[in-house]
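What follows is a set of notes on a single structure, which appears directly below.
Complex shown without one protein chain; remaining protein chains in place.
So, chain A:
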Amino acid sequence: MRLTLQMLISHGRMARRMGLGPESRINMLRNILTGLVRHERIETTLARADEVRFYAEKLVDYAKKGDKDEKAMKMASFWLTEKDLVPKLFKVLAPRFETQSHGYTRMARIPNRQNLDRAKMAVLEYKGNPFPPLYPAKKENELTLINQLLKGYREERAQQLDAKL
């Protein structure tokens, strides 16, 4: 074959190459997605988490169609290698995301793997999982001087409004 420069440069190519080939890539993503549905929060490399994100959200969209739907059941049984997770997908995850139309997953980077490869790692989770939050919400202290002054200010304003009415 012609050894062109195009073979070595991959500018603008969005599709990632994982594993031994496209089939190997799909199998790997299937395994990771099964782990995600079972545990609802997993830790993998950044690239794999990013790839799985798309498939995880598409799977939830299929699950929302209901388990009576032929296509949805085929997709679920293909993508979930452990068949006891198929009822969990339709009965737990689909109702959880009924009100949302997109954005069912959250990804957060964590420190690189300590092995020789120093790979970029990420945590991928389904929203609404029972674990403590990845980004804990910092509660502002109500008792600091400025917050106490503002509290007094707010109360006085409320009193004035009540007196007006």
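In this text, contacts are C-beta pairs under 8 Å (C-beta built on N, C-alpha and C of every residue); 3 or more make two chains touch, one makes a residue touch a chain; residues count from 1.
As a convention for this text, contacts and distances are computed from a predicted model.
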> Missing chain's UniProt protein name, "Large ribosomal subunit protein mL39", "Desumoylating isopeptidase 1", "Carboxypeptidase A1" or "Carbonic anhydrase"?
Replying inline: "Large ribosomal subunit protein mL39"
> Just one of A:Met1, A:Ile146 or A:Ala163 touches the chain that is missing; which is it?
Replying inline: A:Ile146
> On chain A, what residues meet the omitted chain?
Replying inline: 141, 143-146, 148-153, 155-156
